[in-house]
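Please find one structure pasted underneath; my questions will follow.
Yeah, one chain of the complex is gone here, protein chain that is, but the others are all in their spots.
Chains: A, B and C, in written order; residue numbering restarts at 1 for each.
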Amino acid sequence: MLPNPTDPKNAHRYIPNSSDDIPEMLRVIGVDSIDRLFDSIPSDVKLNRLLDIPGPWSEVESRRWFRQLAARNKTAVDHVSFLGGGAYAHDQPACIDQLLLRAEFLTSYTPYQPEVSQGTLQSIFEYQTHQCLLTGLDVANASLYDGSTALCEAVLLTERVGKEKKRVVIARSVHPQYTATVRTYVQNLGIDIVEVGWKSDGRIDLDALRAACDGAFAIAVQSPNFLGVIEDYDAIASIPNVTKIAVITEATSLGILAPPGAHGFDIAVGEGQAWGIPTQFGGPYVGFMVVKDALKRHMPGRLVGETVDVDGKRAYVLTLATREQHIRRGKATSNICTNEALIALGANIYLSLMGKNGLREVGEQCLQKAAYLRAKLGDFVELPFAGPVYNEFVVRTPFPATQILGDLEHEKILGGIPLGDFYQGHDNDFLVAVTELHSREQLDHYAGVLRAAISRER
Amino acid sequence: MLPNPTDPKNAHRYIPNSSDDIPEMLRVIGVDSIDRLFDSIPSDVKLNRLLDIPGPWSEVESRRWFRQLAARNKTAVDHVSFLGGGAYAHDQPACIDQLLLRAEFLTSYTPYQPEVSQGTLQSIFEYQTHQCLLTGLDVANASLYDGSTALCEAVLLTERVGKEKKRVVIARSVHPQYTATVRTYVQNLGIDIVEVGWKSDGRIDLDALRAACDGAFAIAVQSPNFLGVIEDYDAIASIPNVTKIAVITEATSLGILAPPGAHGFDIAVGEGQAWGIPTQFGGPYVGFMVVKDALKRHMPGRLVGETVDVDGKRAYVLTLATREQHIRRGKATSNICTNEALIALGANIYLSLMGKNGLREVGEQCLQKAAYLRAKLGDFVELPFAGPVYNEFVVRTPFPATQILGDLEHEKILGGIPLGDFYQGHDNDFLVAVTELHSREQLDHYAGVLRAAISRER
Amino acid sequence: MTEVLEKETTGTATPQGATRERLIFEHSKRGRRGYQLPALDVPAVENLLPANLRRAEIADEVEVSEVDVIRHFTRLSKLNVSIDAGLYPLGSCTMKHNPRINEEIARTPGFALSHPLQADHQVQGNLELLWWLEQSLKEIFGMPRVTLQPVAGAHGELTAILMVHKALAKGGNARKYILIPDSAHGTNPASAAFAGYQVKELKSNSRGTLDLHVLEEAVNEDVAALMITVPNTLGVFENEIQAMAKILHAKGAYLYCDGANLNAFVGVARPGDMGIDVIHSNLHKTFSTPHGGGGPGAGPVGVSERLIPFIPTPTVERREDGTFFLDHSHPHSIGRMRAFNGNFNVLVRALTYMRSMGPTGLRRIAQIAVLNANYIRARLKGPYYLPYDAPSLHEVVFNDKNQTAHDVHTLDIAKRLMDYGFHPPTIYFPLIVSGALMIEPTESEPKEELDAFCDAMLAIARECEERPELVRSAPHTTPVRRLDEARAARQPVLRWKK
Partner (left out) sequence: MTEVLEKETTGTATPQGATRERLIFEHSKRGRRGYQLPALDVPAVENLLPANLRRAEIADEVEVSEVDVIRHFTRLSKLNVSIDAGLYPLGSCTMKHNPRINEEIARTPGFALSHPLQADHQVQGNLELLWWLEQSLKEIFGMPRVTLQPVAGAHGELTAILMVHKALAKGGNARKYILIPDSAHGTNPASAAFAGYQVKELKSNSRGTLDLHVLEEAVNEDVAALMITVPNTLGVFENEIQAMAKILHAKGAYLYCDGANLNAFVGVARPGDMGIDVIHSNLHKTFSTPHGGGGPGAGPVGVSERLIPFIPTPTVERREDGTFFLDHSHPHSIGRMRAFNGNFNVLVRALTYMRSMGPTGLRRIAQIAVLNANYIRARLKGPYYLPYDAPSLHEVVFNDKNQTAHDVHTLDIAKRLMDYGFHPPTIYFPLIVSGALMIEPTESEPKEELDAFCDAMLAIARECEERPELVRSAPHTTPVRRLDEARAARQPVLRWKK
């Protein structure tokens, strides 16, 4: 019943050794069957049947099945999408993906052996540099899983240096799924999370924040926040005696917005997806963390440093490894091992292509196009939050957001994200995101369709 | 009016040197403007305006425009296609294209400098070997433009060795566009083309062929021919005193059909597209030519040979170059220079993946699936040609083919190629091609839809 | 020869075949550009932002052309080795062939362009795919439920231990300790700590496995779970795993399995049948999603009945009518482990791979992976010392005992392998082996490549005797030679500065 591995019929395209190799190799090993090599597994836990799963499929069959699944999604493939909420569709220059497909990047692993991994190491070093330049902070790591877990790591880091304090303040306008993830992470660590709400303009309630900070080891504020509103770093930074964490979910905003480091923040964490990575249903993305120099030995994850080889040649290497799990085990700054290197490389390529001027231009276009649409919509819908925005904003209609968005979907528009899914009492609100990819025509069309939908509901 | 090259606004992403470089470089050159470098072009032929063409476009704009064009095609993207006639949709293993995208293959040029081009050279040597094994002939070249021009080159080659004879016999069932191309090529060379028709079973009229061969330097016969029918090489090979050229437009047929070399043919030429290359509206494809050893010094195009380097290490190099235009100029065996190297590499990868058993299995599946559909259709349509077929055959209905095919198109089926476009008096016939990619369900569906279309016309 | 290689460099030169490449920042030159956007097609409004919210230019950011970027990263890539070019025998990492069809499928626009916050009815294809992946992993694990949210092995470990904590806490006592054998991977204790536990390390026996009596002595009502790797990091199966489960369960503790080594027994045996309560699997190992220079990955976690109530939200569920939805209603869930839905496009690759392998192929993975490891073991044993002689499954751990006599150590052997064109094995892990050389060939290697590797190892063993200095000073042929790692750590330079 179980297939005979030595039968050439059972050869698989991914597994070279086959009918002629197996006997030769068994002879060298000195056993007479592959089964004997599994003698150490107790026979009563051995499976005496094949797994009950589909396959083996040819590529032809895989293409058929997976494409048919993909075709069942309603996505930006044939809809115009205004979805954001922490995942943004920006320009993805064609060369990024084609470079990522190079085997030397795609199929290598963590650069433990620097002599044969300088490509990966140098690119991480460059990526770290970009992060520093963009955030105005000193030391960046190689990558974390995503923005939400980066925030978790920042909370854990600040707690470690937080002189026994056990409270962290998180703005309610931080991405609610990020805050939820922090709750999961810290649930057994005796850390108390206090949320602080927003004022009518959508910015954080500074008085409440100040009050909550007493006894807190850190505050985490997102800007642009989950309502799309840009926070005033300077005002927040003026709060004393607490470590300040800036959360960035729309990384392209760093192209034109004030960098947190230059405005008094100690740590910036966030999601790098907007730097040329597809939205791909939420992952893989890439979390970043950049900290003040003083915090570098508390950093989670991998760090690449510059050094020289025995010939004095400049070279790069994983460094400060004593922070990490493979050395420090239970005392490590994080349990992270595999991270998001390839995605970070994609972001690095994106940042290099765009460079100083491109990053500004992307930011500027997002800003202008969002403002254009917002102004247009302002003619006939309520814009509940008046604070300054970057490329995303909340729209309020007299009707349930899901209903209005359903109307838009009929017109092949993915019109926004219902805010009611995240905040009670906001069932009529939805988030609308605009990027440099939207044409004026698409913006005008959106406004027209939304207006029509609202009048139809009326 | 004309843009100033030194203005940073005019920088282009594909052209590194820009506002800061240009003055530095002009200083070294010793002129004060780029315009001065063009002084040798008479000013009255200089364009004093910009070209009137669209652009420059960003990638975003290009994607929009080209995708919208592509979407206007009705293709196998959302139709089931039964089109063949010299271009076949076979399985394209995913790794082929990803390997072809490797810069070292994609962006290198003809391997003139063997020390830094062994990758390309060795792969051509392997490709040559595959051709020999598949056709049963001795020497293959690196590639020709496509199947039709490969036939042209074969005619020219055989004429050169043809002892002053000036007639070539081409089966009427050779791909009509191939024959047309030969007509173009030889129009000023005093070569006479005689066509020989087919008998009722779709095979070449042997008696007519024998008669036409008198005084001919070569005959060219396609198998499977344009009607899909397999010719009897042995019978044709028995004709004396004429060089025999086998034409293959469906390269996968070599996986199961008798190789022309082993059955008395001197030359095999054909189209390699079926070996894993997309149909892509007709090109780029790859022409092949394989000849008996005695003809090797008459071969057109590039040949790679094995040799050693100064250290005695095995290595590969372009060889027998004295045949070629860059040495022999007006007396060369061909004018070909740039050929289809990357496509040949794709075919080489395909052949390596498939190998001995895969090539047979592809052939076997094509044979069986075509037979299955043909039998099914035979129940209700006329199959005018009774000769043995590989994966393509002619269907005849009482109605104009274009009409019937139009009906099929409504059902999202690209149902065949009207034979009337190629042969007078065949307006009710069309060619149907089947490959290993067609599922039984698709074949059954085709039969059902065709039957319905015919009854509707009735 | 040397002088030819050391040809005069110009300071700016980074030609083909070069062994160095400037930093992208060092390619920057004012006025160059690598991007183009469509022109702004809405009226530009000034002062949309208050001045203090706006940044000045991003000082020192690059100005390079597309050509510069492609050259730069193409050249950097050439400084790396990769699976596509040869054996990459990093023990514990399962560096197997990464099929290109997986890359193609993952790039299907319907997947790549789908957005994580779309309504369920808009992403039925994605949800069905996730549902099927869970079904397959359930069958592979022999467990009733699997969460797909964790994005790496360590993330899965944390997820697992948080679930254990929550389950125990619900029972009234979350307990204090997690037991971990001394052979475990560093992420195990780190994850346990982040889940709120203290770690107690258990000593392995002379076979490298865990003795039942050691476990028995350690387990008590303060112990939440044992984290054990199966087969362990020596590649040796914990053949008393069922008895361990009994001991733990008797005391109300859980048995967690680090499934990083699933490649050793996928399709041959199932964790669920061994009494394991919870397991993670690194899809970037057993299920071939590319390692990408250090990620992304995915670390789904399978659980036994008892832990189902605690799995992360949301889960993917199928309705009677065949439609799918994200279910947020798990009142006892530990919560979400990450924003959105995990590393979806890694999961797509893994499911593509599972379908390509099918039941026969998955079993064959384990069979040939174990065959290959044992072949290497047979060829190298003797010249290299095998500190634990228990039967190997998918990997074999030697050490440098035979070579230290010549003052040559594991690190030297690893570096010397590079001169022979091979990526070294994992070294100095597991910690219980002094000078470990941990070799995992995977099922992807043809016999010829294994032979070439063994020949190289044997040649090095001879060199250790005959020319130890050559080995100690290796590598000699790599883009850079041995690095001053101490300097990197003592005076950290962690970014470029102008």
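Here, a contact is a pair of C-beta atoms (placed from the backbone, for glycine too) under 8 Å apart; a residue touches a chain by one contact, two chains touch by 3 or more.
Because the structure is predicted, anything quoted here is derived from the model rather than measured.
Asker: Need the list of shown chains touched by the one chain that isn't shown.
Answerer: Answer for the hidden chain's contacts among shown chains: A, B, C.
Asker: Looking at the whole complex, which of C:66, C:238 or C:395 touches the chain that is not displayed?
Answerer: C:66
Asker: Kindly state which of the options B:211, B:308, B:386 or B:452 is in contact with the chain not pictured.
Answerer: Of these options, the touching residue for the absent chain is B:308.
Asker: If the missing chain were put back, which residues of chain A would it touch?
Answerer: That gives, for chain A, the contact residues 8, 11-16, 18-21, 56-61, 93-95, 98, 103, 116.
Asker: What residues on chain C make contact with the chain left out of this view?
Answerer: 1-2, 4-5, 7-8, 10, 12-18, 27, 29, 32, 36, 65-68, 70-71, 74-75, 78, 81-82, 84-87, 97, 99-100, 356, 419-423, 444-449, 451-452, 455-456, 459, 470, 476-477
Note that only the chains that are shown with their structure count from here on.
Asker: Based only on mean CA positions, could you tell me how far chain A sits from chain C in angstrom?
Answerer: Once rounded, the distance between the two centres reads 19 Å.
Asker: For chain A, jot down the residues that touch at least 2 other chains.
Answerer: Residues 59, 91, 93, 101-103, 353, 436 of chain A touch two or more partner chains.
Asker: Residues of chain C touching 2+ other chains?
Answerer: 32-35, 37-38, 64, 66, 70, 74, 99, 101, 103-104
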